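The full complex has more chains than appear here; those shown keep their coordinates.
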Amino acid sequence: MKFFSDNTATACPEILAALSDVNRGRAKAYGDDEWTRRLDAVLGEHFGKEVRAFCVVTGTAANSLSIATLTPPYGAIFAHEEAHIVRDECGAPEFFSNGARIVLIPGADAKLTADSLTAAIENNPATVHTVQPTTVSLTQATEFGTAYRPDEIASVTEVARRHKLKVHMDGARFANALAFLGCAPADVTWRAGVDVLSFGATKNGALAAEAVVFFDLALVRDFELRRKRAGHLISKSRFVAAQLLSYVETGVWKRNAARANGYAQKIGAAAAEALIYPVEANEVFLRLGANGKQRLRAAGFEFYDWGSERSGEARVVVSWDQPEDEVLALCRELSRM
Amino acid sequence: MKFFSDNTATACPEILAALSDVNRGRAKAYGDDEWTRRLDAVLGEHFGKEVRAFCVVTGTAANSLSIATLTPPYGAIFAHEEAHIVRDECGAPEFFSNGARIVLIPGADAKLTADSLTAAIENNPATVHTVQPTTVSLTQATEFGTAYRPDEIASVTEVARRHKLKVHMDGARFANALAFLGCAPADVTWRAGVDVLSFGATKNGALAAEAVVFFDLALVRDFELRRKRAGHLISKSRFVAAQLLSYVETGVWKRNAARANGYAQKIGAAAAEALIYPVEANEVFLRLGANGKQRLRAAGFEFYDWGSERSGEARVVVSWDQPEDEVLALCRELSRM
């Protein structure tokens, strides 16, 4: 019973079917096909605004390519110290940006705030001797499974705007955040001041598909060249586009996220006193102690330690396709602890 | 009737079926799954030698990541002046290697020879003021649709070895070369002195799958870190591994390539006097004149100009799934010209 991560999941039937659907006839490569060409319109409608959307196949590529487009080599990228781009991408932002620096910001619930961003900017004054503040990266949902409210985002991006920083959002679990918040996609993106979004689908039911969605259209040519140069322009683009179209048009993005979130809530409720962070998306962080973790594992539940092995803390992630009986079994086990 | 490129093709049924087959249960991400773990053994058997094989999803990534592993930033990569890494990857080798230089070598049939490589090395002496010769990249089949014979490769790699250069092979159309040559995969790779191979499957029936195959095992940790850092470590790795396993294990690599090659031979035979290069893989290069090209296009055949629009030359690529009637129609049209 694997609760390691939502990228252990299968692909959902709607998306697998979409691959078969587009698998007919010769189609021009590199995005000049009918499906890829529809992406802008479909995601534009999803977000209620004209956008330019590009396919890639990993979140790391989506994040780093868009950050590189926003950031010169001597730029500083402000991000939470626990952000995925900091902890889990082997320095990809540095690679794609040709050596920009990520400035780490601490803060509760893995969130930036107007105050913490302001303090970080002030602590990194721009002279010819220093890296130049240019970029902010927010994660929605955060690495701690929490979701920024629209006004939380807006207050951060207002600081960014005042200091002429561009704003990137890592939305690897964007659907889970949205399912929790119940707001429109626009409310936590462009309306709240986001310039570019990594719009994730892989963790929530796709095989390998993420869109980079530009709300600020001026930057896209640079992005396109960087994407090609980085080997992330897929030749048979229709197979990635099909995943994203299906993900948005069938509404599976919402169904899958709601299902996973709902089970996470159940698990959180079963272990309310052990919760480290509020459960808002599909991740549950639990203070179980070494014995608790061992007992769970002995009962067949697999999950990652949170922090080190000795920490006594666990991260439980619910996939969109997590069998209900696994969730119920876990709840039973937790409620007994 | 699209003859633009073999990446206009669909995915073949065997490979699409493999995606469904592996779509069951939660599996650890990033390659720690039963399918990805089998790749080394399956490709090792294919090549008759212990190998380490890694999944990526584009040929550009396969080429550039492996070249970067072989080449320091101040290195020189020797390649034919018409190689894909030179003409069609937007500077990806330079990006991944952090600024190495590709030294261009001319030569018939888009091939390097022992002589042309020797001349290029001698024209680029290694002092502290120059980029340092470190790497050779061969393309099999070449950009002109020709195939290196085993002894042709060996004579180039012998020069490389004498000058302590590592050898990369771009095998985006490796299967087509092999189907033409009728030799063992080993004969044109490690036995002939190749250190790393970009083993392509996408053009020949996969959705998006290439393996980087290391015959020199010492280099793999560096490769793994570079791949992750470049956003090319796929989280749901089983879906890429499944394509490659199916490609090799079902023998579809050979069937698809043989089919496309066979049709290319037919087309070449129908236009024997217009041939620019010998037809050895699935590409046919034709000297048709502006009128000839116009006439073909008017008849519904789509293809790219070879060289500029004014060149009077055309490139016709046969996909694995090219309908036979399209091929026959093209042959008829060509034989009338």
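Order as written gives the chain letters A and B; numbering starts at 1 within each chain.
Assume contacts are C-beta pairs under 8 Å (C-beta built on N, C-alpha and C of every residue); 3 or more make two chains touch, one makes a residue touch a chain.
Everything numeric in this text was worked out from a predicted model, so none of it was measured.
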Total identical subunits in the assembly as filed, 2 in place: 4
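Criterion: only the chains that are shown with their structure count from here on.
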Superposition rotation for chain A onto chain B, Cα-based, multiple of 5°: 180
Residues on chain A engaged by chain B in the complex (per definition of touch): 2, 4-5, 7-11, 16, 19-20, 23-30, 56-62, 64-65, 89-92, 95-96, 202-203, 207-208, 225, 228-236, 239-240, 319, 321-322
